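Right, one structure below, let's go through it.
The complex is shown incomplete by one protein chain, all other protein chains being positioned as in the whole.
Each chain carries a letter (A and B) given by its place in the written order, and its residues are counted from 1.
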Amino acid sequence: MIQEKKSKKGAAAGLILAAVLLILVVVLENLSALLGNAVPSFLLPTSQLFVVLKKGAVYSLVAVSMNLLNGFTGLFSLGQAGFMLLGAYTYAILTVPMSAKETVYYLYGGSAVPFSLPDLFGGADTPSGLILGVALAILLGGCVAALFAFLIGLPVLRLKSDYLAIATLGFAEIIRAVFQWQPLGPITNGANMITQIPTFNNFNITDANGTVILRLSTFFPFLVAILCIAIIVMLINSSYGRAFKAIREDEIAAEAMGINLAKHKMLSFCISSFFAGVGGALFAMFVNNAQAKVYTSTMTYEILLIVVIGGIGSISGSCIATFLYVACSEWWLRFLDNTMQFSSPSAPERTTFIVVFAVVVVLAAALLIWRERRGRGVFWKQALVALLAVALLAWITWFALSGQTKVPLLRTGFRMVVFSVIIMIVVLFFRRGMLGDKELTDILFSRRKAVGKEAAQ
Amino acid sequence: MMKKFLASALSAAMLLGLLAGCGGGSTSTPGSTSTPDASSADGGSGAENVIKIGVFEPFTGDSASGGNKEYLGMQYANSVTPTVEVGGVEYTVELVPSDNGSTTDKAMTAASQLVSEGVSMVLGSYGSGVSIAAGPTFGSAGIPAIGVTCTNPNVTAGNDYYFRICFLDPFQGTVLANFAMDKFDAQVAYCLGETGNEYDQGLISYFEQAFTAAGGQVIKAFYPTNNSDFNSYLTQAQQAGADVIFTPVSIAYATQIISQAASLGVDIPILGSDTLDDNKVLEAAKDTDIQLYVSTFYQEGGNPEFDEGFKEYINTADGALEANGGNDTISAVSAMGYDAYNVALEAIKAAGSVDPAAIKAALWDVTYDGVSGHIAFDDVNGDAVRDTAYIKHSTNDGVSWELETVQTVS
Partner (left out) sequence: MELLISTLLFGISVGGQYALIAIGYTMVYGILRLINFAHGDVFMVAGLIGIYSTSLLTALLSNIMGAEAAAMAAVPLSLLLVLVLTVALGFCIERVAYKPLRSAPRMSVMISAIGVSYLLQNTATYITAAQPTNYPPLPFLGDTVEIAGTSIKWVVLVTPFLVLALVIVLTQLINHTKIGMAMRAVAKDFETSQLMGIKINSVISMTFVIGSALAAVGSMLYFTTYPTIVPTSGAMPGLKAFVAAVFGGIGSIPGAVIGAFLIGICENFVKILPFEGATTFVDAFTFALLIIILVFKPTGLFGEKATDKV
């Protein structure tokens, strides 16, 4: 009874959240058009913010699809990049405009696929061609991925834990090799990328002169991702979802309860792959091309990282972690790749840098020490964190006093070093991920309840 | 639960702090090797007369070696000509680098990073795949880009905003095929490339076209990404009776292939493309009997003044020697980077404006006599009108090339 109430409340909250998000995205993207140049620079349409939002939307869908498999069904699969590849290629092959086939497939003298979905519905410039053609191609991308998942699943789903992981990883590698095989070139364009496909930017509404009047390029991936995630959430809350969780907790017990293991595992695997395929199609739209070289095991690890950081078995955790991860790696830390040279020891930027650095160190250290307030060997961990923080603060003080104008260490590649250190810290201090297996809505409601109880007393 | 929520909130705050740090760091000057003048010139980055030129290069990943060297040429050009006159006002040129990581999925975000920094135009990239992938991003932002050494035809085809100053793969493939025929009387060529690399595959198929048209026979082999064992391929080439081995691959693979060929005692000449013109490759060929020939854009000694100035820059500027791979051998890509920067300045001068659209309109008619030869753009795709390639061979002393011939194709 309580469970049901909670999930209903959660569903309503999720629905409202999704609607608010969608509206917010449209407003954000068009704010600069409404207000002119009065908006801060990070709201301009060229800002990195929208790139992060688009990539975040795509990746969160893939992360959630992986979570469905790894977090809710307990099947440890590492094939996500392979299914994304299938989706991306299906989408790209079906949507290259007829007029561009000659240039795109220039090594093979044109494509063996004699049609293009958007062109069938009137071309990628018309709303019908764009919406129907693209939607159909994305859907087919998902279906192809699901079909392959079914074929792959027949032999490998019988395998247990790590063996399953390595087998699915292997299948992803095999799929990649097949798509790079020269004799398939007239379809897959061999190793070359398939370009000139409809992208998110095609969804911007323009007037007759080609000036953009309404930007929907960020709205589109959000819409698709939210729709798909909503379907996954509904699935998880259905009887199938409960069966999945039962399998995760204990396969033998689940079987004893009358759950058909093979059927449910296959179902979960195919559905997860379907959404990974949809995510792959969106990813192809995001990067403007499809190329097999990109969908390596590194990509799967990246997504697994996001899932675990967000919390295995938490949908909202996966989504939040995705956006933080993408923003961190693509946007916020990029300044670390360039040397930072201040004009003079008294430049205001230098002061800002010092203050921000110190604040970040103090906040991070406080957070980490506070996280580790219980358990064995806590003192040493806290002492270590404190020591590191003090060392960093001592350095920044020295830097501030010495009047140096150049920040040391910063050069190409430093961004990724810092990023991996941040990841290690998160992994070591947030063992169960940011949200554990809770949902954001659970946390918000339980908090309110606690507050209410206090008030009642 | 409360604690989890608080924890997430705090971590979000921490990340926001970093975001603010990003804002605080907006005074960053480009690259690791900025000279003292460049940085002091940048001291007034708050001042209004600055024009930003984006540098879209791979600083990490497979092609990092080439990307660093190309950028080095631009930095040198920037230190020689740090300002440009636009409509009677003097502007300081600021290079804004962005790392595309040699992969097509990072290319998109790196490109939009440049767009969001508000650059007036873009130079780069080394490697065709990333340039093709980033093309639409620059195109939709209306920012013109000059490809420096991306030789694949698809970089400029169908993209109005991409220009380039180097020759194209159909040309390069033909030149090398002709060279193999003329110099070695080759009948059988063994082509070795990386699976899934646009550049390798394109060049090999153009080479094949020209070579078979002239009556030769081609054997193709592709190795998977991250492969390091080339012994089987090289033995296979020997067994097949190949007269030349054509291997237009990235630098890291090229060094592997050459050192393994040396230890196998392969006496077949190895032909490479412009990517192999790199001092890491020379290092691998040091003290071996390998016959290594490459086609390229520039040969050291072509412009003594540039050579001297650039060598001094490599040896004195902070971090430049490291970026050039540890010695001061001049790579052709550096010369091309130097030329690209100057072409960009010419375009800005001709446009008389820092507006990307004006610069793009002016670019079509820009001509420039660079260290790598005369540069002009054709009217179709904005490709360079070039009909010369330098072919040079390694002297196997580890540091120098010797000019073999200058090839042209009508």
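Basically, contacts are C-beta pairs under 8 Å (C-beta built on N, C-alpha and C of every residue); 3 or more make two chains touch, one makes a residue touch a chain.
Please read all numbers here as calculations on a predicted model, not as lab measurements.
The hidden chain, counted over the whole complex, makes contact with A, B. Only one of the listed residues, B:76, B:91 or B:222, touches the absent chain: B:222. The chain that is not drawn here is touched, among residues B:85, B:182, B:308 or B:322, by B:322.
Only one of A:114, A:183, A:210 or A:258 touches the chain withheld from this view, namely A:183.
In the full complex, subunit A makes contact with the omitted chain through residues 70, 76, 155-156, 158-160, 162-163, 165-167, 169-171, 173-174, 176-178, 180-183, 251-253, 297-298, 301, 304-305, 308-309, 312, 381, 411-414, 416-417, 419-421, 423-424, 427-428, 431-433.
Residue-level contact of subunit B with the missing chain is found at 59-62, 64-65, 68, 195, 221-224, 226-229, 231-233, 235-236, 239, 251-252, 255-256, 259-260, 263-265, 280, 283-284, 322-323, 325-326.
We take it that only the chains that are shown with their structure count from here on.
Once the centre of each chain is set as its mean CA position, subunit A and subunit B turn out to be 31 Å apart. Interface residues of subunit A facing subunit B in the complex, by the touch rule stated above, are 44, 46-48, 51, 55, 100, 103-104, 106-107, 176-177, 180, 182, 190-193, 195-196, 199, 201, 283, 286-289, 291-294, 296, 320, 324, 327-328, 330-335, 337-344, 347, 349, 352-353, 356-357, 359-360, 363-364, 366-367, 370-371, 410-413, 416, 426, 430, 434-436, 438, 442-444, 446-447, 450. Taken in their complex, subunit B has these residues touching subunit A: 1-2, 4-5, 7-8, 10-15, 17-32, 34, 39-40, 42-45, 59-60, 68, 97-99, 103-105, 107-109, 112-113, 115-116, 118, 129, 132-133, 135-137, 140-141, 153-154, 157-158, 195-198, 200-202, 205, 220, 222, 224-225, 319.
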